[in-house]
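The complex appears here minus one protein chain, its other protein chains still in place.
So that you can tell them apart, the chains are marked A, B and C in the order they are listed, and the count of residues begins at 1 in each.
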Amino acid sequence: MNAPSLLLVAAVAVLYSSGFYLLLQRSLMRVVFGILILGHAANLSLLVTDTAITLPPLLGGEPGQQLSDPLPHAMALTAIVITFGVTTFLLALAYRVWLDDENDEVPDDLEDRRISRLKEPEDSS
Amino acid sequence: MNALLAVPLLVPLCGAAVTLLLRRTPRSQRITGTTTLSVVVVAAALLLWHTRDGTIATAQAGAWEAPLGITLVADPTSALLLLVSSVVLLIVLLYAIGQDIGGLSRATPQVFHPVYLVLTAGVNLSFLAGDLFNLFVGFEVMLTASYALITQAPTRARVRASMIYTTVSLTSSILFLTGIALVYALTGTVNLADVSDKLDAAPPALRMVLALLFLVVFGIKAAVVPMHFWLPDSYPVALTRISAIFAALLTKVAVYAVIRTQTLLFARDDTSAVLAVIAVVTMIVGILGALVQSDINRIMSFALVSHIGFMLFGLALGTVAGLAGAVVYLVHHIVVQATLFLVNGLIRQYVGHTSLTDIRGLTAVSPALAVFFFLPALSLAGLPPLSGFVAKVALFQAGVDAGGLLAWAGLAAGVLTSLLTLIAIFRVWTRAFWGTPRPDVLEAREQLRSGANRGGLRIMTATTGAMVAVGVAVALAAGPLTEVGFTAAEGLLDGRAYVTAVLGEGAR
Amino acid sequence: MSTDRPEGRPLVAGPGTPDESSGPPESWEAPRERWLSTVVRPAFGPRSVLLEVVTRLLVPAILLFSVFLLVSGHNRPGGGFAGGLVASMAYVLRYVAGGRHELLAGLPMRPNGLLAIGTLLGCVTAGLPLLVGRPVFDSVKWEFTLPLFGEVKLLSALFFETGVYLIVVGLVLSVVAALGARMEAEEEEARIEERERASLLRRRRAAARAAASAPPPAAGEEPS
Partner (left out) sequence: MLLPLVIALHALTAVVTPPLTRILGPRVFLVAALPLGLTAAWVLARTPGILRGHPVEASVPWAPALGIVLDFRVDALSVAMVLLVSGVGAVIFCYAAAYFHRGERALGRLVGVLVLFAAAMFGVVTADNLFALYVFWELTSVSSFLLVAHADQRESARRAATQALVTTAGSGLLMLIGFILLGHLGGTYRISELVADPPPGSPWLSAALVLVLVGAFAKSAQAPLHYWLPAAMVAPTPVSAYLHAAAMVKGGVYLVARLAPGFADTDPWRLLVLVFGAATMILGGWRALRQDDLKLLLAFGTVSQLGMLTVLAGAGTHTAAVAAIGALLAHGLFKATLFLTVGVIDHQAGTRSISRLTGVGRRMPLLAAAAALGAASMAGLPPLLGFVGKEAALEAFVPGAHPGLSATASAAVLACLVLGSVLTFAYSARFLWGAFADKDTVAPVPFPRPGAAFTAAPVLLAAAGLLLGVSAAATVDPVAQSYAAPFPALLHPYHLALWHGPTPALALSALVVAAGALLFWKRRAVTRLQNAMPNWYEAEAGYNAVIQAIRWTAFHVTSRTQTGSLPVYLGIILATVLALPGVRLAAALLGGDVAVPAEGDGLRLWDSPLEVVVVLIVTVTAVATVREHRRFPALILISALGFGIAGLFVLHGAPDLALTLVLVETLTTIILVFVLRRLPATFTTRPNGWPKRLTVLMCAAAGTFLALTLWLASHARTHPPVSLGYTGRAAEAGGDNLVNVIIADFRALDTLGEVVVLVTAAVAVASLVLLNRRDRIIRAPEADDWEETAQADSAASDRPGPQPAAPDPLAAPGANHAHRHGPKED
C-alpha cells in the first residue's frame, strides 16, 4: 500500500547507521556530525511515511489532484528547526570543551574513573 | 477550561520573554519570575480541583477539532503532577533568588530567569500534551532549557558533564522523533487519543515493537538502568538550584511519559514483564551505585535512579493499585529529591563542597540543616510517618494484591532497595552530620552569617524549610492524595474515557 | 564579567575613532552609524572590495525577499521560518564580508530583544483569544479595503509568523555573535594579553638582569 520504496528504506538505514557510528566516536565534532545525520534520518523517516505522491501540498491547483501528505512535512519542518537550534548549542558546547581541554574528545567523567580505578571499596563503615 | 489549560504554558513563556527583556534589572526579573510561577501554581491547583473526581479537561488549540488541531488534556494524573511540579519550581526559584540576593551564586541571573521559565513551560506542556508530536515539542522545550541551565557558571566539570547530558538527551530525542514517524506510518495520526484508537487495528507485533521503542526513548530520559549512566555524571555537577529541579522534575516527566504512553497507547500490549525486570534492575543497580560514592550529590543522584524503579514497578503491575502507587510515589519523590538537593546546596554554602570525606559535624554547624536533611532522608528511605512510607505502602500493597512471580520479585527488590537506601543515606548522616565540625567550617559559618550574604542565606534556609514543609504536608495529606491517586490510576487504565473526552462521543 | 578592564585593546586601529577603541569591542553598544566603513575587517581572509560591494547591493534585496517569504507563506512555500532564515542570511553575509564590527553596526536591536519580542508576539497571538473566551490560538481574520492594495486579508497567523521570523533572526544573530564575533574578539584579546604579558616579563627580566649585573664583580659566575 503506502510502504516507501526499498531505495528510500535503504537510504534511511544508511543514514541512521552512519549517524549512530559517528555518535559513538570520541571526537567531539564527529559526535556533532552524528547528531546532524541522525536528524536528517529522522526527518526523512517522517517524510517517507507518505505515499509516493510527489505533488506539493499546495491548494489551488487543479481540483481532484492527490496532494502529498502535509502533516509529516510540517512535523519534519519543526524538527529541522529544532535540530538546528540544538545543534548550534552542541557546537558551542563542543567548542567550549575543546577550549578547556585543548583536546577534540568527549572527556570521561573523572569521579567514575577514580572509582573504577580503585581496587576495593574506599571505606568499610 | 480553555484558559486554565493554556495558562501553565503561556504565562511562563510570557514571563520568559519579559525577563529576557528585563535582563538589566534583576529585581524586576525576580518579581516577574515569582509572579509567573505563582500564577501557574494557582492554575494548576484549580485544574486539580476540577479534575479531582476523574473529569478529563480538554482544550482544542485554535478551535480545530481533535485529530486536526492539537489538544491539551488534563486528567487527574497530569493535574496532580502539574501542581506538585509548579510548587517545587516556585520554591526552588525563591531559593535561587535568595542565593542571588546574598551574592552566593555564580549563576548569571540574566540567563537563569528566562530559561528557568522556559523550562517550566516545557515541563507543563509535557504534562498537558494530548498529542504525541506536541509531547515531543514539550520535551524539547524542557530539554533545551535544561541544556542552557546545566551550563550555568560553566566550569570545566560542568561543560564536560553537559556534553554527556546533551548528547544522551539528543540521542533520546532522535529516537523519539523516529518513534513518532513510526506511529504516523502505522496510524496516520499523532493525536494520542486518536493513536490509541487506531492502534487497535495495527498488527500486535509492530505495536509491541513500538511500545518497547517508546519505553527505551523515555527510559533514557527517566534514567532507567541500563540507560542511566549519564545521570550521575551530569546532575551532581550542576548548580544546586538546577540539579534540584532536574532531579525533581526531568526524570519524573519522563516517567510520566512512560506511564502515559504505556497505558494509553500500548495498553493491549503486555510489556509488564519487561517493565518489571527493568524496574527490579533499576532499583538494585541504582542503589548499589549510591553505596559506593563519596559525594553527597552523587549519592542522591544514584538514589534517584534507583527509586525510578519503584514507579516503574507500579506501572509494571498494571493494576489500579499499582498505578495509584506509582502516581503517589511520583508526587512524593518530586518533593523529596528537590528537598535533598536544596539541602546539599546549603551544605555547599557552609562547607564549600559536598564530599563526604571531608565533612563532619553538620548538626553542630546548623541544627536546622540537620532537621532539613533528616526528614526527607527518612522519607526517601520510606520510613514512617513521611510521604515515602505512604507511597511505598501503596506500591507494596499493590504488589501483594497482584501476586505472581514478577510482583514478588519487585517486592523483594523494593524491600532490599529500601534497606540499602537506608544504609546509603544514613551513611551520609552519620559521617556528615555527626562528629565534631572542623574549626574552619565554624569560622566560615560565622562569616557567612554575619556578612553581607546573611539575608540571602536566610532566604535559602527558609525556602529549604518550606520544601521540607511541603514534604510533611504531602505526608499529612496522604488521605486525599491517595484518593486522587486512585482516581488518577482508574483514569489511566480507562483509555476509552480519555479517547471519548478528546475525540468526542462519536469516536469509533 | 570584567569587561571593564582598562588595558588597551586597539583591535581596530582606525584613526579618529576614539569611541571604537575605548568601548568594549564585544559590546552591543557599538556604533551603528557606519556601513561597511573603512575599519572593516572580514571574518575570513583578507578584505575583498568585490565582496563588500556585492554585499552592499545584496543585503537590502535579501531582506526584502525575506519579508516577501514571510507574507506570502500562507499560500506559497515560505513562511516565518524561511523568511527569518533568509533575513539572517543577510546579516551573516555582512559579517562574513565586514567582520564583527559590521555585524554589530548593522543590527536594528540586540538579538535578545528580537527573541523576547518574537516570543511575546507568539504568546499574545496564542493568548488573546482566551480573553474573549475562545480557545488558544483561535485565529482571527480581518478583511478590509485599503486605497492602494484593494482587498486585504489580515490573519492573526501573520502576527504569529512575524514572531517566528523575529526569533529565527535573533537566534542566528546571537549564534553568529557568539560563535563568530565574540570568539574572534576574544582570541584577539588573548593574543594581546599574551603579548603584553610576554613584554612585561621581558622587561622585568631585563630589569632583574640589570639589577643583578649592577654590582659588577664576580656576579656572572654565581650559579643562579
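Everything below uses one rule, namely that a residue touches a chain if its C-beta (ideal position, glycine included) is under 8 Å from a C-beta of that chain, and two chains touch if they have at least 3 such contacts.
Because the structure is predicted, anything quoted here is derived from the model rather than measured.
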(request) Name every shown chain in contact with the chain that has been left out of the document. (result) A, B, C
(request) Can you work out which residue in B:V18, B:I91, B:L340 or B:V390 touches the chain that's missing from view? (result) B:V390
(request) Would you mind spotting which of B:L4, B:V87 or B:V111 touches the chain that isn't drawn? (result) B:V111
(request) Identify the residues of chain C touching the omitted chain, counting contacts across the whole complex. (result) 1-2, 5, 7, 26, 43-44, 73-82, 85-86, 88-89, 92, 96, 111-112, 115-116, 118-119, 122-123, 125-126, 136-137, 139, 141, 153, 155, 157, 160-161, 163-164, 167-168, 170-172, 174-180, 182-183, 186-187, 189-190, 193, 196-197, 200-201
(message) What does the interface between chain A and the hidden chain look like in terms of residue numbers?
(response) 1-27, 29-31, 33, 36-37, 40-41, 43-45, 47-50, 52-60, 67-71, 73-78, 80-82, 84-89, 91-96, 98-106, 108-116, 118, 120-121, 124-125
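In the analysis below, only the chains that are shown with their structure count from here on.
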(message) On a C-alpha centroid basis, what's the spacing between chain A and chain C, in Å?
(response) 28
(request) Provide the C-alpha centroid distance between chain A and chain B, rounded to the nearest whole angstrom. (result) 26
(message) Using the touch definition from the top, which residues of chain A touch two or more other chains?
(response) 85
(message) Which positions in chain B are in touch with at least two other chains?
(response) none
(message) Help me check something: in the complex, which residues belonging to chain B touch chain A?
(response) 133, 137, 140, 144, 147-148, 151, 154, 156-157, 159-164, 166-167, 170-171, 173-174, 177-178, 180-182, 184-185, 190, 232-233, 292-295, 298, 427, 430-431
(request) Sort out for me which residues of chain B touch chain C in the complex. (result) 2-3, 5-6, 10, 13-14, 16-18, 20-21, 23, 59-63, 72
(message) Quick check on the complex: what are the chain C residues that touch chain A?
(response) 75-77, 81, 168, 171, 175, 178-179, 183
